[in-house]
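Complex shown without one protein chain; remaining protein chains in place.
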Amino acid sequence: MIDVQRQADDRMIDIDKVGVKDIRYPITVLDRAKGQQRTVASVNMYVDLPHRYKGTHMSRFIEILSEYRHDISPQNLGRILEAMKRRLEAESAHMELTFPYFIEKLAPVSGTPSLMEYTCRFIGSLNDKGQDIMVEVRVPITTLCPCSKEISQYGAHNQRGEVRLSVRFVRFIWIEEIIRLVEESCSCEVFSLLKRSDEKHVTESAYDNPMFVEDVVREIARKIEADDNVTWFSVAAENFESIHKHSAYAFIERKRKPRLAEA
Amino acid sequence: MIDVQRQADDRMIDIDKVGVKDIRYPITVLDRAKGQQRTVASVNMYVDLPHRYKGTHMSRFIEILSEYRHDISPQNLGRILEAMKRRLEAESAHMELTFPYFIEKLAPVSGTPSLMEYTCRFIGSLNDKGQDIMVEVRVPITTLCPCSKEISQYGAHNQRGEVRLSVRFVRFIWIEEIIRLVEESCSCEVFSLLKRSDEKHVTESAYDNPMFVEDVVREIARKIEADDNVTWFSVAAENFESIHKHSAYAFIERKRKPRLAEA
Amino acid sequence: MIDVQRQADDRMIDIDKVGVKDIRYPITVLDRAKGQQRTVASVNMYVDLPHRYKGTHMSRFIEILSEYRHDISPQNLGRILEAMKRRLEAESAHMELTFPYFIEKLAPVSGTPSLMEYTCRFIGSLNDKGQDIMVEVRVPITTLCPCSKEISQYGAHNQRGEVRLSVRFVRFIWIEEIIRLVEESCSCEVFSLLKRSDEKHVTESAYDNPMFVEDVVREIARKIEADDNVTWFSVAAENFESIHKHSAYAFIERKRKPRLAEA
Partner (left out) sequence: MIDVQRQADDRMIDIDKVGVKDIRYPITVLDRAKGQQRTVASVNMYVDLPHRYKGTHMSRFIEILSEYRHDISPQNLGRILEAMKRRLEAESAHMELTFPYFIEKLAPVSGTPSLMEYTCRFIGSLNDKGQDIMVEVRVPITTLCPCSKEISQYGAHNQRGEVRLSVRFVRFIWIEEIIRLVEESCSCEVFSLLKRSDEKHVTESAYDNPMFVEDVVREIARKIEADDNVTWFSVAAENFESIHKHSAYAFIERKRKPRLAEA
């Protein structure tokens, strides 16, 4: 049967990315507490396409995904990208995996365990300049408004927020570490299960720690800038305002100044 | 050209609903303050299909929508359903229009005006038993947790919530009336624009009116049951909990007891 | 600490459903081929609330979900509903779990294996009238338009569609059986991975089996009505039309006539 995709194309236009998008697949990722965690990812896989070829071979992406799906991690992404480049005969490869990740948390006073869900994403690229891996985590948080607390005789509006933190790094980094950093940089962290004693605790903690979205991204930026392992980050905080139908939003992106280049 | 849709089908199976789904179209609806409001609806239009026909004629739905789109209201829905029944040669017709609706609100202390968005839906059905029209509104609200307030030394967790109220009625009812009823049945109503004096006001109001989702649906049910004009309603309240990643939810559905059947 | 939820409420209004909504949790479900499958569900859990109580105890839903999450199936739903009723001291309980489910399929000619995702839902209710369990599956399909094929000199527009089939039944039913029934009732079934020989096959198969959404729901209805095990079903077919931006839609709902009451 004729290979239409390998036919010549004379428009002289290279394509930056071509491949499969929004395929859902079961994957297994590293879990600090349990070794491994099975979850379901939404996956995009692309390669470049030189101007001389008419099309790419879409089925090969799924073959590669099927082969590697049992061992997905920031470290292994490079091997998958290599396989994509090789088997699609491409110069560059790009992959994104977005998946729910669960961590057992203990309620702050009662100690009752429950699972919290965090949306995670691994993004990897490989081209002639080398490999680029990024890890992104979405962490739900509570924020309590400093202005509302200050100007009101009692109470203070608060709400669920979400932080999206993306990092590039030198050495391996656990999803759990990134989440912890965020949860320590908001008015209060969020739980799936709270007993009455816990609810009292989170209510009072939030009131004791009023923070704007501006404060949240600054707190996180301050901590990450002190971490030699992170070479780049972006952090977005969004408040699903309890007093509005829209969100408050703040965003910082930084290449870390290489402080370690001393001596 | 042959009319495939009108060909005979011998499976002897009537189809309850067939038509077009999720078409977006600009429409004009009634506006209590300004007479008319232009908005954009997502529309579903269905008729039944007797077992003897193979298919319906999809293009006619769009023709009818194009004709009637300048004057959409609960009262006019009957005429559109009649047109659907007639032109699709059907026994029954069903239509759903979902659209954003804007109302100018004044901030509670400063009086600053801004527009609030509410998602509205008109649902109409027509068959041999007659016509059935339903109006549904989604209203964002603030709720403040009574338990959190009671057990905490200071503060109380609060959040954005949403009420979905659906009503069937005897006489015409304004979207604005339904929204008002909901906004008077929560810890505090929501605004697009609040100055500092307003923010103090909504913060303290919410703290003064702690309500569970259970309280919200009961308040609304209590008020609607007292309204002779409403023959049926369902009300759902959902809290986008500030201390959890999931929602708290409560729901009541009632056929109103016909109190008016007196002497 | 005071139990605010157990305080009295004097509005005399029973609440139909109250609980937690849209919580994501890892669950394990039955898998015909492999025994078990781990996936991630979006879960709603509700009970009724008698008029005399102010609120329900939200944390208990999460405790129950945590306990039972390792063994989720239509048969076990009854036990979870019993636990909800008992521990929330309610008269009725309702639960909905929606999750991606994966089945290994072989490409039709090359036999190449890959995983297909289907969105499944278990819905269970328990009240004084007994227990009601429903299984729902969303199955992607290909449909090719009979009218387009008939009137065109060559070609025929086709598109991805989706069937949502819900069933109530007497004896246990596998998700795999429901999916198979749907995949045998469309222009062609859908795969994650197709080699060139497979692509030729699915293209020609679809062209050989032109079907409207009307045909799809009728085919499925015809087959299910012949199955003694099914007591009720609803089937919706939606075409993401390749020639429109909106969908074509058809829907049938039936209580099966009890043919087995013979003898």
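Order of writing sets the labels: A, B and C. Residues in every chain begin at 1.
Operating definition for what follows: a contact is a pair of C-beta atoms (placed from the backbone, for glycine too) under 8 Å apart; a residue touches a chain by one contact, two chains touch by 3 or more.
Predicted, not measured: the structure shown is a model, and the values here were computed from it.
When the missing chain is restored to the complex, the residue among B:Gln7, B:Thr39, B:Asn127 or B:Asn209 that touches it is B:Thr39. Looking at A:Arg38, A:Arg69 or A:Lys245, the residue that reaches the missing chain in the full complex is A:Lys245.
Per the touch definition above, the residue from C:Arg69, C:Arg180 or C:Arg196 contacting the chain not shown is C:Arg196.
Annotation for subunit B: contacts to the undisplayed chain at residues 1, 3, 23-26, 38-40, 59, 62-63, 66, 100, 102, 112-115, 117, 192-197, 200. One chain is missing from the display, and on subunit A it is touched by residues 1-2, 4-5, 9, 11, 13-24, 44, 46, 49, 54-56, 58, 146-147, 150-151, 212-215, 217-219, 221-222, 238, 244-253. Residues of subunit C in touch with the missing chain: 116-117, 140, 142, 144-145, 147-148, 151-160, 188, 190-192, 194, 196, 199-200, 202-204, 206-207, 240-246.
Criterion: only the chains that are shown with their structure count from here on.
Chain C has its Cα centroid nearest to the centroid of all protein Cα atoms in the structure.
Rounded to a whole number, the gap between the C-alpha centres of subunit A and subunit C is 30 angstrom.
Computed centre separation for the pair subunit A/subunit B is 36 angstrom, with centres defined by C-alpha atoms.
Residues of subunit C in contact with two or more other chains: 1, 23-24.
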